[in-house]
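One protein chain omitted, others in place.
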Amino acid sequence: MIKVGVVGATGYAGEEVIKILINHKGVEITELSAVIDKEEPISSIFPVFKGRLDLICHKPDAQKMAKNIDLVFLALPHKVSMEIAPVFLKAGKLVVDLSADYRLDPGVYKVWYGVEHKDTANLPQAVYGLPELYHDEIKKAKLIANPGCYPTSAILGVAPAAREGIIDKNSIIIDSKSGVTGAGRKPDLALSFGEVNENLKAYKVNEHQHKPEINRILSLVAGSAIDVVFTPHLIPMNRGILSTIYMKLNKKIDTKAAVDLYKKFYKGKPFVKVYDEGKLPQIKDVVFTNFCDIGVKVTGDTLIVIACIDNLKKGAAGQAVQNMNIMAGFDETEGLM
Amino acid sequence: MIKVGVVGATGYAGEEVIKILINHKGVEITELSAVIDKEEPISSIFPVFKGRLDLICHKPDAQKMAKNIDLVFLALPHKVSMEIAPVFLKAGKLVVDLSADYRLDPGVYKVWYGVEHKDTANLPQAVYGLPELYHDEIKKAKLIANPGCYPTSAILGVAPAAREGIIDKNSIIIDSKSGVTGAGRKPDLALSFGEVNENLKAYKVNEHQHKPEINRILSLVAGSAIDVVFTPHLIPMNRGILSTIYMKLNKKIDTKAAVDLYKKFYKGKPFVKVYDEGKLPQIKDVVFTNFCDIGVKVTGDTLIVIACIDNLKKGAAGQAVQNMNIMAGFDETEGLM
Amino acid sequence: MIKVGVVGATGYAGEEVIKILINHKGVEITELSAVIDKEEPISSIFPVFKGRLDLICHKPDAQKMAKNIDLVFLALPHKVSMEIAPVFLKAGKLVVDLSADYRLDPGVYKVWYGVEHKDTANLPQAVYGLPELYHDEIKKAKLIANPGCYPTSAILGVAPAAREGIIDKNSIIIDSKSGVTGAGRKPDLALSFGEVNENLKAYKVNEHQHKPEINRILSLVAGSAIDVVFTPHLIPMNRGILSTIYMKLNKKIDTKAAVDLYKKFYKGKPFVKVYDEGKLPQIKDVVFTNFCDIGVKVTGDTLIVIACIDNLKKGAAGQAVQNMNIMAGFDETEGLM
Partner (left out) sequence: MIKVGVVGATGYAGEEVIKILINHKGVEITELSAVIDKEEPISSIFPVFKGRLDLICHKPDAQKMAKNIDLVFLALPHKVSMEIAPVFLKAGKLVVDLSADYRLDPGVYKVWYGVEHKDTANLPQAVYGLPELYHDEIKKAKLIANPGCYPTSAILGVAPAAREGIIDKNSIIIDSKSGVTGAGRKPDLALSFGEVNENLKAYKVNEHQHKPEINRILSLVAGSAIDVVFTPHLIPMNRGILSTIYMKLNKKIDTKAAVDLYKKFYKGKPFVKVYDEGKLPQIKDVVFTNFCDIGVKVTGDTLIVIACIDNLKKGAAGQAVQNMNIMAGFDETEGLM
């Protein structure tokens, strides 16, 4: 039994981490914190926890929190994590950071997030927490850079084709559609019901901060530089990301062969399901689960991949717990089925 | 052709007023203002107006605005209107105020809105702008207190029964369900998509600030004090209010007789439709229209009335234009069909 | 470990029963059936079950199914259950029926469901499966009439007041708002997205078939005849029921006393949470859980109760499993937390 804390417990990802951990057999939640006006039980903030978790949610005090945990989840906005993570690392605690702060090289980070990186000391030891690609590294990691929601669906959708070299690396187009919780829990006119409902928009077209993250990992997977075209869209639903991915094939291959290639790549990975030829996943197949469901289709010289996840589970909190499971030696699926 | 201005042009109600006026044959929109960071064409703020209205939306300057208009719509938050309305009234302009500032006696206002009324000089001349009840007064008015969205549906649903004295005046229960735009266009976590969608709540149960407004008008209609029970609910949809109203009958009457009584009461009113026995309105029957649709049913000694409106039309902007039409001598339905 | 079957596995309630049972430690799902065109794995019908439950969903054959189960859930439309339940009962199997077929006296059943009851032999032994009221009877039952979704929220909201005799029994008004899955999974224009979304309606006003069910149980609770006014509304959301209940108090009592009375009534009931004075539940507090959250408020001589449930969990599948847990001697909350 390990002791676990959650920083940023009142956001969507923080709440989801707690929901998962409550039913996890290997952990005890011992600390919660968030930027709040008054300290009160988490069950007062989220009544759904009444009678199940009555822990006080404190204002942030990393030093103090570190004394009472073995592992911490940082469910924080970008730029905040890198100020707090060092405290836990110095105290010898394991850190799973759900923000973008440890996902990029410092130079790229500055370009996309607009500030100098403040923890270049720990950055080199951060492991990108996509277990389907980096299981062994995660096992030994002290600091996990938990992937972004868009990158999780995009990378899992492209990786088999990129690794096997069946596509033109300059042809990758990722058209992603996301539910609204992906943008976080905060007052923001652009996220208000009246603006989002019965609406639909593309935003930050090929300029979203998740693009360099996708490029970095896919380049590593492919063994040479990849630069994708990436368009995120905001969809009037709470949860879920569906990425429709278009790639030009550099060799003749039919749908069956492409499906087989994807199935082989993800063999033994408990949270990726590749659909049989002729079937495609939809959001309702994955919502509230930690699965990434993938459909594959070849049409002419185009390989089309549909990759679906729940943005708060496999795209954030679920994957974070999956990483913890691997780090702490639990079964990879514990608490996630 | 009269010249019209809109203060608060960037809110939901302000935008809706503009949408209606663009197609109104008797007016020219000459002035727009709102609390904004930079002055730009309204068509940059709402692209839907591109090519149809390219007027600059200015920062508020009532003095200056008053020189270039005959009538002004104040689509402002409560407490702000009463600071600006006197400027226009002093300049001899007609004012239609969509806020709550001129709907209540000063004492009641202070209790429910928490501040002293700042324009008690003009308050006595304000006419409650519900044309189905106060058509003649509106015709001569200089200052209209445009009704709230909940009160419009509640009062129109109860008025015939209260006037005719067929109900126990202490038995009125108004259970109202509203779309989200009724709360205005602003950053607010409680109005964000992630909080409202797939959710439903009652709020301010019998403590909502529209309760004294409903009580005041219904008491005037009935000729004696009425105190309703009023519960508003927030529904995951953009527009529309449906009020389900329960009243104890003080005499035996069947559905047909009740329907007839309601039909007679609203005879000749262009924007109220009373449904035949056995039929009930729903939101989709009124959304994007200025109509209030009413269904009536007697069951045992209970009179149930369903009253539906679009909260931004009959519940705000549409009714405001209806009032303007009456004040300015246009056909009551001009621009609203 | 008991063997369990689900008849009607492809409806919303059937799917939900399976989702719960997959994580239940005491049962093995051995049989699934539904009216389908071709027999295929349930994981082909609902991909979410891939890799977790690959059982074939058969066409209905109760005789055959009965040989391979200890307990069956009938997630069937009204009128169908009573044709199938006798087969299982005769074979000595436990039956939890989610339809309305065993909830009413045969005379009342005929009035509201339009047909003669076809299994009057077993009807007398059916126990109404609301564990908060009938725990001991459920323990000994062979046949459970699992409550309807509306009745669950309505009865739990009224029962404490009715039992304690603090209300006028002729004054109960239940204004219920339900998500769309409550109506079942079927092609129906009235349930299509284009008709339901951005809409809201009252329907079957005081004529809904759940009214006699509410009346029957509340009359038993109160010890004398109760006839409620009941208005259901259809809300554009997938899941959840919120019932706003209005009752006239027959004695002076404040909110605190009313809250205490409700808390005392539900003391020790694991799935009912009564909120502290000043707090009210909303749908998001209960959705995807088996809880009924209740808020209580006194205003003048009116007692207002807000009762929230997830219609597919506490309102159907969750309550069905709760009943099974009690019948089979499992912990009442097993699989439901």
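Labels for the chains are A, B and C, by order of writing; each one numbers its residues from 1.
Convention: a contact is a pair of C-beta atoms (placed from the backbone, for glycine too) under 8 Å apart; a residue touches a chain by one contact, two chains touch by 3 or more.
The structure presented is a predicted model; accordingly, all values stated were derived computationally and were not measured.
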Requested in this report: From the listed residues A:235, A:274 or A:312, report the one that touches the chain absent from this view.
Outcome: A:235
Requested in this report: Consider the whole complex, including the chain that is not shown, and state which of C:192, C:224 or C:333 touches that chain.
Outcome: C:192
Report summary line: Across C:180, C:221 or C:242, the one contacting the chain not displayed is C:180
**Report entry** Selected from B:182, B:212, B:281 or B:318 as touching the chain missing from the view
**Finding:** B:281
Query raised in the report: Who touches the missing chain here, A:20, A:57 or A:283?
Result: A:283
Query - Interface with the unshown chain - residue positions in chain A - result: 173, 175, 177, 195, 197-203, 205-206, 227, 229, 231, 233, 235-240, 242, 244, 246, 280, 282-284, 287, 297, 299-300, 302, 304, 306
Report summary line: Touch rule applied to chain B and the missing chain gives residues 23, 46-48, 50-52, 198, 273, 275, 279, 281, 284-286, 288-289, 291, 293, 337
Query raised in the report: In the complete complex, which positions of chain C touch the hidden chain?
Result: 12, 180-181, 185-189, 191-198, 236-238
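Simple rule for what comes next: only the chains that are shown with their structure count from here on.
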Requested in this report: Report the most central chain, judged by the distance from each chain's C-alpha mean to the global C-alpha mean.
Outcome: C
Report summary line: Cα centroid separation, chain B vs chain C, in Å, comes to 39
Query - Inter-chain centre distance, chain A versus chain C - centres from mean C-alpha coordinates, in Å - result: 36
**Report entry** Chain centre separation (chain A, chain B; CA means) in Å
**Finding:** 45
Report task. Please list all residues of chain C that touch 2 or more other chains. Result -> 198, 284
